[in-house]
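The complex appears here without one of its protein chains, the remainder shown in place.
Presenting chain A:
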Amino acid sequence: MEAREFGRVGIAVTVAEVNRQRRIEDRSRRQTWPAADVESILRYGAFVGSAIECHPVLDRAMERARTHIAAMEQGGRSVYNGTVILADRLERSKGRFDRTWHAPAGGLWGCLLHVNTLLPQSRNLISLAVGVACCEAVREMGIAAELRWVNDVLVGDRKVAGFLIESFFSPRYREEYNLIGFGININNRHFPHELQDTALSLAQALGRPLDISAFARLFLAKLSFALGLLYYEEEQGRYDDGGWEVEDHRLLRCWRELATTVGRRVVFGFNVMQAPQYQATVSGISGSGGLVMVLDDGHEKTEYSGEIRYV
């Protein structure tokens, strides 16, 4: 497939640059992972950034992704799996449920189009993979970031990134896509009143501004590895209908190394901001990525959907 690039305004990331960053990632990973595994994993994840669009402003990156898929199909063309849509700012971005997402200039805002070729067991781990990639990239900047289930990237007790993953069925051919939306506070320093106590940018954490395009390349290379891991583990075949053997899946191992959730006292809710449900202590993560908690009466409960806040 011929890689394609689009206009460069503001944020400037090219396919060639992402490929170069992937080679750096390859060398870096080989220091701690078997070389053959790294090669295989990154080959599986090489679709990330096969085409890159950079826009000065969009309403919503997810909406642009849907329009792009529909237009390509309408024109009788194929969508590049792994197309990345980036924008300097988003004007009508939103978070999960009906939450607003503040996306001014200075952040990394975008969406990855992933043609869903994963097994259902792996699909459940996409959210974790995105969090792992972002947390690793932030740590590589020298910032002590950590993960909170499912994929909140925290610095201290403040959130520096948010992700929104939506399935989308293309209008003409009904092909299933995972639209992986990401929003990472890089140099933006001003947050709306309701987010002032809970949000943080990397520049604030580091005390200096960062090169947004360089961070984007790093994040996409990390995402190549994390998503490539999902395919690689499918090839290893350590799964069944119930999920993965928890000790075996390397993405879950990566997640556990970055997360501070296990052992914490949390409040859980499907929409924890509006409707917190109960408090519990996290005892682990299941083979499907579910959160295993022990309630106050000593009984264990595993949740596969919802959110937590630390108490």
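A few comments on the model shown:
Convention: contacts are C-beta pairs under 8 Å (C-beta built on N, C-alpha and C of every residue); 3 or more make two chains touch, one makes a residue touch a chain; residues count from 1.
As a convention for this text, contacts and distances are computed from a predicted model.
Per its UniProt record, the hidden chain corresponds to "Biotin attachment protein" from the list "Biotin attachment protein", "Phosphate-binding protein", "Na(+)/H(+) antiporter subunit C" or "Malate/L-lactate dehydrogenase".
Annotation: of A:Thr198, A:Gln236 or A:Gln277, A:Gln277 touches the absent chain (contact as defined above).
The chain omitted from view is touched by exactly one of A:Leu42, A:Leu125 or A:Val282, namely A:Leu125. What chain A contributes to its contact with the hidden chain is residues 96, 98, 120, 123-128, 150-151, 163-169, 178, 240-242, 269-271, 275, 277-278, 288-290, 295, 297, 299-301, 303-307.
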